[in-house]
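Every protein chain except one is present and positioned as in the full complex.
Chain naming follows the written order as A, B and C, and within any one chain the residues start at number 1.
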Amino acid sequence: MANKTARLLISCPDTRGIIAAVTGFVAQHNGNVLEADQHTDTQQGEFLMRLEIEIDGFNLSQENFDALWSPLAKQYDMRWKIHWSSAVKRMAILVTKESHCLSDLLWRWKSGELNVDIPFISSNHETLREQAQAAGLTFHHLPITPTNKTVQEGQLRTLMQEAHVDFIVLARYMQILSPDFVASYPERIINIHHSFLPAFAGPRPYHHAFERGVKIIGATSHYVTNDLDEGPIITQSTMPVDHRDTVEDLIRKGRDLEKVVLSAAVRLHDEDQILVCKNKTVVFD
Amino acid sequence: MANKTARLLISCPDTRGIIAAVTGFVAQHNGNVLEADQHTDTQQGEFLMRLEIEIDGFNLSQENFDALWSPLAKQYDMRWKIHWSSAVKRMAILVTKESHCLSDLLWRWKSGELNVDIPFISSNHETLREQAQAAGLTFHHLPITPTNKTVQEGQLRTLMQEAHVDFIVLARYMQILSPDFVASYPERIINIHHSFLPAFAGPRPYHHAFERGVKIIGATSHYVTNDLDEGPIITQSTMPVDHRDTVEDLIRKGRDLEKVVLSAAVRLHDEDQILVCKNKTVVFD
Amino acid sequence: MANKTARLLISCPDTRGIIAAVTGFVAQHNGNVLEADQHTDTQQGEFLMRLEIEIDGFNLSQENFDALWSPLAKQYDMRWKIHWSSAVKRMAILVTKESHCLSDLLWRWKSGELNVDIPFISSNHETLREQAQAAGLTFHHLPITPTNKTVQEGQLRTLMQEAHVDFIVLARYMQILSPDFVASYPERIINIHHSFLPAFAGPRPYHHAFERGVKIIGATSHYVTNDLDEGPIITQSTMPVDHRDTVEDLIRKGRDLEKVVLSAAVRLHDEDQILVCKNKTVVFD
Partner (left out) sequence: MANKTARLLISCPDTRGIIAAVTGFVAQHNGNVLEADQHTDTQQGEFLMRLEIEIDGFNLSQENFDALWSPLAKQYDMRWKIHWSSAVKRMAILVTKESHCLSDLLWRWKSGELNVDIPFISSNHETLREQAQAAGLTFHHLPITPTNKTVQEGQLRTLMQEAHVDFIVLARYMQILSPDFVASYPERIINIHHSFLPAFAGPRPYHHAFERGVKIIGATSHYVTNDLDEGPIITQSTMPVDHRDTVEDLIRKGRDLEKVVLSAAVRLHDEDQILVCKNKTVVFD
């Protein structure tokens, strides 16, 4: 289970022989491939690949991999990254007042299901301070008003940088991040939207679902981009509802979806199982 | 299983004592209530009820029920209808070229799963004539052009009237019916939309779903109103998809959803299990 | 949402006129029926009904209901109970070492989603003491050895009685309760089994599921009877798995099922939505 591995993610223009070249490189350095997944997005002409390589026996390491790998990467015009499992990712969590997603993430973190460090939780309200601190975590309160938003977000960025945050989870954070902030964390901010996107984008999706009389509700996790609720979808889930369900029932039932959908996305991101191609995700699970 | 029953559907302003009054009336005439379902739409202040009464032993019949029931119905300001199971409903099917929903409905009809008469199938193309006729059914070809639409729809209405059609199923019928036509069959035209409405309303939903990169697709059956794809939703279903699915895969997988969702709605309608309240359905299943 | 209501549950031999008699009784005492559900188990010849009556305006109360209702109940040979919403149910939780179901229940309790009092949590291990106490709850440690089981269970029963416990939730409690204990809480002990019963009854269901190579796993909540894993099933849920899932993955994924399935059953029980008929449940949700 807990093999020490390196995870190599690759995207490049599709052409013949890439898999052979990549796996040949790994074999040449005595690497054992534990998982190899690839996908070709024929519409974009893009080849995407994920390799999980056992570190035990592998002749390359964090010190010399990049230099030796670079020529091949250049030859195929690759965007790539490698994650060595010794490096635990650092995840910041932004919340507002609702606690269900936060509770769920913290349980998974405490139980070891989610292998991350959590340098801090930040919120525009005080509501969840107690919960964060009970888990032994740092809590920042950065209240947002119409006039202080830029300042507070600057403060948040400083906190992120100082804490060497790798990715950010919006666990029901009810504020829109500025384009600048979002651009600083491309494919590294994960949001949960409480509807089956693209249905009921925007605020109050359960109220809209109730008004429309749908028979199924859903939740959607996605990477945040500057098009609100339009970023690449990572995971979705749905459940049946019926005429007996009030708006409050939809909200209650939806919480169970939101928790599972968000934590699944966080896990996939943390384990380097997601590649983004244009505005879609390729999820190697 | 095949008890002879009368199904009584009621909507009226909500007030105290309706259930007692209605079930008291049935008991007074020695009726045995097999199923009783009720719902109050508190937002609309509307009470909705469905009773299934065993005909065996019931002192009322199709001949005298209406007269004896009317005073109570008036007292509570009810909209109501009763369906006696001896009367098999007459269902017309409109199709274009795609055969999967039609095939599915015909199999259920032939096997006895769906207890309807099918006076005819009508289409704007000849494609499915053979299939209809192989099932021993009448097939009408009413091609639609920009100039003949009114005439052809008039012809269709005549056919409907002559055949004493009770309700109409649009089994992937790729034409929009005129407001007049729709108004003649309120809550009696069932459509299948090949998306999880309200996502991807309008044409080519699978193409839009593919472009958006959703991880779940769906299908929706609904009553047709003059707001396109906005009528009361009857049933919905969803299934997971992933990055490996092409548009063609979505279309193929979606067919399995469409068949099941449409035939479920047809069955519910046929068995008088649906009440409409404003733009929503109450489904007593 | 938070109407004050009385919930009346009835089972009796099926005969004509019960609904009219019951709803007539309520109407006669000016009760407003908010929900009425009924079901006839034709195999057992048993009629089952649930009424939710608004207390506001109802001429009967906890003080005089029983006396006035009894004649009717006797006439129809009813087993019945009524729950007045002013009385919050008292729920004891038994756990061993695993915390996911307990965490989930406690979050729902703290957030107000689950309207119960929790007099104590008891365990055969110390593992979850901290979690219980952090939630402000009493924690009893009653370790079980082959020789002390009878004594410890006697102690547990005393605690239950002193705390006026209404029902018991086995939130992954890894001990078999004695027949005597079980008989004292008929239809009032809820267990979660970590498989889709009757598949993989008994211990280590995820290991057995892995060995068998199933493509779907499940979880089952049920009332405890003295036939192990054979009690009336309340709720079940399933999720897909595949060849990439190790036993550890099944265990991890299964936790998400277990939490939701158990808390759904607890909620249904707490809101008096379950009736038992022979070895099956009728769930009016």
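One rule holds for everything that comes next: a contact is a pair of C-beta atoms (placed from the backbone, for glycine too) under 8 Å apart; a residue touches a chain by one contact, two chains touch by 3 or more.
What you are looking at is a predicted structure, and each value in this text was computed from that prediction instead of being measured.
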Query - Residue in contact with the excluded chain [from A:32, A:152, A:246 or A:279] - result: A:32
Report summary line: Answer key for C:88, C:134, C:176 or C:216 versus the chain not shown reads C:216
Report task. Touching the absent chain in the whole complex: find that residue among B:77, B:113, B:162 or B:180. Result -> B:113
Query raised in the report: Which residues does subunit A use to touch the chain missing from this display?
Result: 16-17, 19-21, 23-24, 26-28, 30-38, 40, 57
Report summary line: Even though one chain is not shown, subunit B touches it at residues 1, 99-100, 103, 107, 111, 113, 134, 244, 246, 248, 252, 255-256, 260, 285
Report task. Please give every residue of subunit C in contact with the chain that is not shown. Result -> 39, 41-42, 196-200, 212-216, 218, 232-238, 242-244, 246, 279-283
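Convention: only the chains that are shown with their structure count from here on.
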Requested in this report: If you connect every pair of chains that touch, what shape comes out? Choose line, ring, star, complete or other.
Outcome: complete
Report summary line: Across the interface between the identical copies subunit A and subunit B, with over half of residue numbers shared counting as same and under half as different, the residues used are same
Report task. Averaged over CA atoms, how far is the centre of subunit A from the centre of subunit C? Could you give it in whole Å? Result -> 37
Query raised in the report: Taking each chain's centre as the mean position of its Cα atoms, how many Å separate subunit A from subunit B?
Result: 42
Report task. For subunit C, jot down the residues that touch at least 2 other chains. Result -> none
